[in-house]
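What follows is a single structure, written as structure tokens, with notes after it.
One protein chain is absent from this view; the other protein chains keep their places.
Chain nomenclature is as follows: A and B, assigned in order of appearance, with residue numbering initiated at 1 for each chain independently.
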Amino acid sequence: MSGAGRAVLAGLALTLPFWLPNPYFLHVAIMAGIFGVLALSLNLLLGYTGQLSLGHAAFFGIGAYASALLTLRLEWSFWLALPAAVALAALAGWLIGRLALKLRGAYFVLVTISFAGVVALVSVNWMELTNGPLGLPGVPAPTLGPWSLRGKPAYYYLVLAAVLLASLVCRRLVHSRIGRAFVALRENEPLAESVGVDVTHYLVLAAVVSAAMAGLAGSLYAHYTRFVSPEVFLFSYTVTMVIMVVAGGKGTLAGPLVGALIFTVLPEALRAVVSWQWQMLAYGVLLILLVVFLPRGIVPAIAAWRVRQAP
Amino acid sequence: MAELLQHLVNGLVLGGTYALLGIGLTLIFGLMNVVNFAHGEFYTLGAYATFAALGLAGANFFAAVLAAIACGAVLGALCEQALLRPLRAESIDTTMLVMIGVWIAMQNAELLIWGGVAKSIPHPFPTAPLVLGPVSIAPLRAFVLVLAAGLIVMAYLAIHRTRLGTAMRATFQDRDTAALMGVRIHRMHTVTFAFGSGLAAAAGALLGPVFLAYPSMGDLASLKAFSVVILGGLGNLPGATLGGLLLGIAEELGAGYISSGYRDAVGFVIIILVLLLRPAGLFTKQERIG
Partner (left out) sequence: MTRPLAVLVALVATATLAASSTVSAQAPIKIGVIEPLSGPVAASGNYVRMGAEIASDWINARGGVNGRKITLIIEDNKSDPKEAASAAEKLIVRDRVPAIMGAWGSSMTLAAMPKLEEYGVPMVVETSSAAAITKRGNPWIFRISPPSDMEALGLEQYVDRLGVRRADFLAVNTDWGRGAIAAFGDMLKKKGVAVGAAEYMDQAATDMNAQLTKIKGTGGDTLFLTTAVEQITLVLKQAQEQRLARKIVTTGGSSSPTQLIKQAGAAAEGSYHIVFFMPWFPEAMPDAKLARAFVDEWSKRGHPFEGLTEGFRGHDGIATIVEAIRVAGRDEPTAVRDALWRVSLVGVNGPIRFEKDGPTGKESGQSKPSIFVVQIRDGKVALPDFLAKQ
């Protein structure tokens, strides 16, 4: 993207709360931001190392529960609970990375699904810790000095900062030696190994960073909706992330964000234009059409189109 | 002791249903490498098609089951031709995404057509249980177990003992050589997908009367089917059968003797352990997919 385009985009994002006509749209923007972080996180594994995790809701949920429990039970400040939640999710990512590092493809997918399944069942059944299916209501909104970040505009900037941070981390990683190792791994693992790439090390690293980012999103979600229940582990959350990454364009930096924006706005837009009976059916059909017409995702398709337009 | 025996019988019956779910997917996922999230929807379709055939056409139960299988196979073939064929050059993630779309669309179409209320599918078997000493089993479930075994054997023979089956396996093992030998690759893809979808519909037609038919019934079925396929090894029919039985018995004993709240966790833990110790599945020679 050109410098001017980037500046316009940044300007729009920064001033959003001032020109959006009502807080409902800001709510949608906040949800898009949280899912943007999640999509970036999944993309790191799927897009760059080529490993599909279908258990990403687990890291999201661990982040949400850790942050909610630390602020509710131990009355930690949000600013302490957030990094703790990130660290805990990263730890879970490290565990999965270590455990599953021998596995590839479908087998890796199933270990991640199973891991998420076990964590979800623990959240339902360990009543003493998680309050089980009753969930944790009343998660406090963060404060910054004397100000509460409870209002939507303030929270929007918090989420925007998180999106920026996550994008920066991804950008730095991808453009570093590590990122090239990731891609080498995705394209040809035996070759990467033969030229001395420590495959195990890099896969675990990718899993840890990815899980940490999902944990960040989980913490932001918990303190925004102020209610956490075992539904944060729903498989549909993982499916939504996959849709955002693959439809947006996996293995690109902008793709997951574009995907997150479109697939957060789309269901809400469908709420407005299609009666409820048809909403989910329309969502499914639109998704099928999108894949059939843009199989590589939106961002790569636009990039290809721009290349064709160039003289 | 009587309780343990009953648990084992329950586990066997449940495992039989899991095996039935797994064999269709092991073809589509194992051979064709399509992460088919819509597999459970073909299962649902099988149940609803049986219900419709019984209710609308007043068909005989066994005819209705056959009609449901045909319905699943035809829709599977259409799905393959319309959606998967154009994407054959794309990555596994892209085909997975299109099948996620099919999953969402089919489930909500079912909700639209049949409504959310569960349908009970009538069957000609007596409801009083067969009692054998300390254990009991419903006649319908015994029938399903026997028929599942029959279907599995039939599928095995079709794939390993017929020319079509040989061509099918050749297509997915070495596509170029198969094409040189005169195998029509496109048609093989369609046939395999239709075959797997037909098996899913068969599972739905047989299990619909045991349970109930409702739009979201396929979600759990998909999850169990994926577990069974991985446990048994990709593309391995006998493996999927054993994997299904193992999963059923493990869940049953876990719920009976550990904690019913953690019932599904038993299955997940077994999968994780199996994958860590024997990554290629329990019942195959060592190989990795990547």
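Operating definition for what follows: a residue touches a chain if its C-beta (ideal position, glycine included) is under 8 Å from a C-beta of that chain, and two chains touch if they have at least 3 such contacts.
The structure displayed is predicted, hence computed values, not measured ones.
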Contact with the hidden chain (one of A:L91, A:V169, A:V199 or A:I302): A:I302
Chain not shown: contacting residue from B:L14, B:M99 or B:A240: B:L14
Residue among A:L80, A:L144, A:L191 or A:L289 that touches the chain left out of view: A:L289
Interface with the unshown chain - residue positions in chain A: 21-25, 27-28, 31, 124-125, 127, 132-135, 137-138, 225-227, 229, 231, 234, 236, 262, 265-266, 268-273, 276-277, 279-280, 286, 289-290, 293-294, 298, 301-302, 304-305, 308
Contacts of chain B with the absent chain, listed as residue ranges: 3, 6-7, 10-11, 13-14, 17, 108, 111, 115-118, 120, 127-129, 131, 136-138, 141, 211-212, 214-217, 219-220, 251-256, 260-261, 263-264
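Keep this in mind: only the chains that are shown with their structure count from here on.
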Centre-of-Cα separation between chain B and chain A, whole angstrom: 31
Chain A-facing residues of chain B, complex: 29, 35, 37, 83, 86-87, 90, 92-94, 96-98, 100-109, 111-112, 219, 223, 226-227, 230, 234, 259, 261-262, 264-265, 268-269, 271-272, 275-276, 279-280, 288-290
Chain B-touching residues of chain A, taken from the complex the two chains share: 46, 52, 99-100, 102-107, 109-111, 113-115, 117-118, 121-122, 124-125, 189, 235, 239, 242-243, 246-247, 250, 277-278, 280-281, 283-288, 290-292, 295-296
